[in-house]
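For reference, the structure is listed below as structure tokens.
Note that one protein chain is taken out, while the other chains of the complex remain in position.
Here the chain labels run A, B and C in written order, and each chain numbers its own residues starting at 1.
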Amino acid sequence: MEYIAGLDVGSAFSKAVIVDSDWSLLAFDVRPTSGNFVLAADLVMREALHKAGLSKEDLSNIGACGLGVPFLSPAFKKINDLSCHSRGTHYLLQSARTLIEVGNQSARVMKMTPKGKVADSVVSDKCAAGSGRILHIIAKVLNVNVEELGELSAKSVRPAKFTTNCAVFLETEAISRVAEGTPKEDIIAGLHKSIAAKIAAMVLRLRVEPDCVMTGGIALNGGLVAMMEKEIGQSIRVPEQPLLTGAIGAALIAAEKVN
Amino acid sequence: MEKEAVKTLKSAKTLNTAREAGYFGKKMLMGAIKAQEEGRMIGWSMVTWWQGDFIAKALGIHLVYPENYGAFCASVRKAEPYLELADSEGFPNTLCGYARNCLGFAKSLKDNDYVIPEGAPGGGLAKPAVMIASGTACDARYKWFQSLGRYLDDVPVWTLELPQPGVKEYFLEGNKEKNVQFVVKELREFVSFLENLTQKKMDYDKLSEMLDQAFKTLRLAHEVDLLRKAVPSPMVSQDFWSVMLPHLYLPDDPEAYAFYQRVYEEVKHKVDNKIGAIPNEKYRVMFSELPPWHSVGFFDELAQRFGIAMVIESWNYHAPTPMPEEEIGGISDPLEIIARLTYHKGREHNHVAREFDTSPGYFNAAYLQWAQDYRADGLIAHPLMSCRPATYTLMETRNRLEEKLKVPGVIVPGDIVDLRVFNIDEGFSKVEAFIETMDHYRELRKQAGMAW
Amino acid sequence: MDANKKGLAKANEIYNSRGAYAREVKKQGKRVFGYFCCYPPIELLSALDIVPVRILGDMDEPITLADNCLPPVMCIFCRSAFDIGMKGQYDYFDGFVGAHACDGAERTSFIWSNYIKSPCNFHLDIPHTTHNSAVDFFKEQIEYFKAELEKSAGEEIKPEALRKAISDHNHQRALVRQLYELRKPDPPLLTGTEMLKILIAIMGMSVAEGNLLLTEVIGEVKTRENVQEKKRRLMIWGSLIDNAVFTELIESSGLNIVIEDTAIGTRPFWHDIVETEDPLQGVAEHYLKEVLCPRTFRDSGSNYAQDSDSRFGYLRDFAKYWKVDGVFANIIRNCDVHGYEAPVVKDYLTDLGLPVIMIEQDYSTTSLASLRTRFQAFAETIGS
Partner (left out) sequence: MFVAGIDIGSTITKIVIKNETEILSTVITRTGAEHRRMALQVMTDALANCDLSFESLECIVATGYGRINVPFADQQVTEITCHMRGVHWLFPTVRTIIDVGGQDSKGIKVKDGRQVDFIMNDKCAAGTGRFFEVIGDVLGVKLEEIGPISLRSEKPADISSLCTIFAEQEALLRLSEGTSVEDILAGLLKANAARIHAMVSKIRIEKDVAMTGGGAKNIGLVKALEQKIGFPMVLPPEPLITGALGAALIAGETARSLRTEELRAKKEKRRLEAVTFFDKDSVR
């Protein structure tokens, strides 16, 4: 039996999965990257191996994607991000044909072939305004957990309007809104609205087909997903582990290279 | 991450003749410096697709090209100070990078009493006696020279007219002829304007000779384009961007013609012997519009990593398709010949645009034709901050190619002046993912029973 | 719409419900054409009793759909206009008149016609210079435009109908200039915001209705006593402003807008069309030579000073007769033609002793707030 590890070393989180040659997912681990890719990659993989009851020596290959890959040792086979997310999503949801992956840095929309390959893709210009990063910033300002954002926004009556796209100023503007007495709910809803609009435009360009799947940290944000569904006019499915698609894809593609 | 190392990547080029092309760059530079020393009349000219060049040259004006100078300053990394100067002069930094480079240089020229400042890149540009602007394709190309009045005070500016009708309007009865006749009238005005300025009379025989020579060169340059339809592709964009200089700026120069003969022979030889420009051609890709001059080696890498051959590119800088005989035959007035040549260049693909029911006819229609002729698998689109008008139609080109011909496109932003915009690693990963996309669309084309 | 509303109230209502008025007119069986910028000769439309509607953007609507066809580096006004077009704002057009005014308008017109189909579609090419042959060429293009219109209307434009349309529009120009007269007093009898709403209103009405509205407004305004307080008097030069939120922001920052040299201001209205024997001659001359957008290359004077003077002398007159204290050079980001001109205009006005504030803005109501401090500071600057 072969064992393969897949890593997704992102700017915010590092994820690792272990799969065997039958492509069954044995274990995974997720932890903050906190600025040191090499260390994070090492820790997250070790933890995953530990959970799977395996050791580094058992691995016949390691696939890796994400911002941090260029800094890892050659032992980690660099695999293209988009391909990984597409394959990983296909693994979790075979019916997926459109993938909306919103990471910490940017948003990516992919059209997928039935085999889970990238049929077409559009990647947002590097703008924090359309990325998950901003949600963390705002959550910090409002001191709520990122997890709560979804349900809070659902309560909004009158979503706030922001006068800037710059993530940094959005933060301070949110502060002003708080001071002004704008309810948290409206601030969050307003933010969700602008992010959803930005991403929806990308989705529409690809003329999406069902099933439409959303992954990445903010896929856990029900409020944002709901708003996205409204914007693109169709329902969105979210896999149980929306953070893992990159790592899984990396493992699967690496596995192919072994066989 | 050493920026220099990562950010600029020279291209190896696949044609031996392409490596010779640098000679013409030097020839232009030296020619300008010599003309300045001899105190000959210098004209600053936009690229006018030959509309103004022959006429000015025939009257003894030595033309230099500020657009070209902008590219030069950028490639030797000397543009920054000029850009900053233009900035501090109050010109929005959203304006064309070539223009801001030129405005900054002109300011430094004025501040130095019109003596070219020490250490100006490539010997600098001498104060012109005239500026030849063009409204074709881009507003910057006449507004920029107009605003140079701030620094060049009394230097006259002539703006060449060239109609830009919509596709439907182009085919309205008689419109095309009216367009051409307008250009002819304008060229007559232009000639008398220059005759007054130079106190010379136009030698029309000389002009005709230059034209004959130029037509030969342009025809040959076009035939090289035709050879490139072969599979595997005998030459690639990296080569074209070197060999385009002579036909764009010096088509009337016999040396240019001789050069293209050598290029033609080399390419022909490769076609006949099925020698591809790159070892294992897997994907045939088009490129629009201006390349990242500082990193053309990027495309060598694409060839090496993914087997991508850049088969055709940069429509605006190609020699035009030959004009039908009934249009050009029997015309003796050199001004009318020039008018028809330049007008044709911008309109040459209007029939394609009509066929595909899309607009505009320039820029994007060419790629719809080429995708078929060159059996293209994809398009790499390269939006530029410094040349926005050339960028305006890129996304439309991509949309139309996908919709009408099932040829996908990928957008890799960069710039021709600001080297920092082009992130080469991002470029690679985008193209890497694009490979899967091209595979997918190949399938779609097969299902649709298309030719390639 | 409330049919009893008159004058300012009516203008206000039409402004507030963009498109609603035109849609109603269409219900009454009239044909409605959209046109880009102030270069297409709308007299030809009026001559066929077609209602011309000026295509504008919406500073209040985030740009989304346009992102797929027009790159972000493009003039944001054009992107916005196209964006709301894609969103159905202009789905009632019976025709679309694009124009080669500037690169942005031209490319947008082309791509517009790829996506937003209307029964009649014409793209008007406009030469870049004012050379005589350019005027002739432009006249030829207008003749093609006329022919296409007649084809789609199934009737030809009678010379007398065209003459009438021209004089009606000339009358409209005269009425608008009368309104400008009413802004000469200090404080002006009409705010810049009111003016903007009126102009946008009439740019979406038949010329007859528009003239009626203008006459009502003039009647109301004439009899006004100082409706607003004295403030520093501001002239606006440059890219157009098509949202009252912007003018309100300026006028609540210690400034009164007294005149605006923009495409929704003096430019379309300042000069009459000379009624020539061949009416189209006068039309061509007017639009090419007298609509003063920097998109047209006016070659004049043998040196910088002379050239500036003959190109911008009219600004000196505006400043003199409207007692202008300062100038706001407004540049919508990525507007090249105004971008290249701005430093030159600034030179010229500064030499006249007029303070100039040049602002590049993103054509978005949400990004306006941050400009308030600049306008207040500018008011303080020219106040001190």
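The rule is simple: contacts are C-beta pairs under 8 Å (C-beta built on N, C-alpha and C of every residue); 3 or more make two chains touch, one makes a residue touch a chain.
Values in this document were obtained by computation on a predicted structure and should not be read as measured data.
Q: By the document's own contact criterion, which visible chains does the hidden chain reach in the full complex?
A: Displayed chains contacted by the hidden chain, ordered by label: A, B, C.
Q: Looking at the whole complex, which of A:21, A:55, A:95 or A:172 touches the chain that is not displayed?
A: Looking across A:21, A:55, A:95 or A:172, the contact with the absent chain belongs to A:172.
Q: Given the contact definition stated above, which residue among C:17, C:132, C:226 or C:252 touches the chain not shown here?
A: C:252
Q: Of the listed residues A:14, A:83 or A:105, which contacts the missing chain in the full complex?
A: Missing-chain contact among the listed residues: A:105.
Q: If you put the missing chain back, which residues of subunit A would it touch?
A: Missing-chain contacts on subunit A: residues 11, 35-38, 67-68, 71, 105, 126, 128, 133, 141, 161, 163, 166-169, 172, 175-180.
Q: Could you pull out which residues of subunit B are in touch with the chain that's been left out?
A: Listed in rising order, the touching residues are 1, 3, 84, 87-88, 90, 93, 420, 423.
Q: In terms of residues, what is the contact footprint of the unshown chain on subunit C?
A: Within subunit C, the residues touching the omitted chain are 245, 249, 252, 355, 362, 365, 367, 369-370, 372-374, 376-377, 380-381, 384.
We take it that only the chains that are shown with their structure count from here on.
Q: Between the chains shown, work out who touches whom and classify the graph as line, ring, star, complete or other.
A: Shape of the chain contacts: complete, all pairs touching.
Q: Tell me which chain's centre, taken as the mean of its C-alpha atoms, is farthest from subunit C.
A: A
Q: Averaging over Cα atoms per chain, report the distance between subunit B and subunit C in Å.
A: Here subunit B and subunit C have centroids separated by 35 Å.
Q: From the mean C-alpha coordinate of subunit A to that of subunit B, what's the distance rounded to whole Å?
A: About 41 Å separates the centre of subunit A from that of subunit B.
Q: Report the inter-centroid distance (CA atoms only) between subunit A and subunit C in whole Å.
A: 46
Q: Going through subunit C residue by residue, note those that touch at least 2 other chains and give them in order.
A: Residue numbers touching two or more other chains: 68.
Q: Note the residues in subunit B that touch 2 or more other chains, in rising order.
A: In subunit B, no residue touches at least two other chains, as defined above.
Q: Given the complex with subunit A, which residues does subunit B contribute to the contact?
A: Where subunit B meets subunit A, its residues are 402, 408, 413, 425, 429-430, 432-434, 436-437, 439-441.
Q: Give every residue of subunit C touching subunit B within the complex, in rising order.
A: Going by the criterion above, the answer is residues 68-71, 73-74, 98, 100, 102-104, 106-107, 109-111, 113-114, 121-123, 125, 127-129, 131, 133-134, 136-137, 140-141, 144, 147-148, 294-295, 297, 299, 302-304, 307-308, 331, 333-334, 336-337, 339-344, 346-347, 358, 360.
Q: For a test of understanding, state which residues of subunit B touch subunit C in their complex under the given definition.
A: Its residues touching subunit C are 89-92, 94-96, 99, 133, 135, 138-140, 142-144, 146-147, 149-150, 153-154, 156-159, 161, 163-166, 168-169, 172, 175, 178-179, 182, 185-186, 189, 358-360, 383-385, 388-389, 391-396, 399-400.
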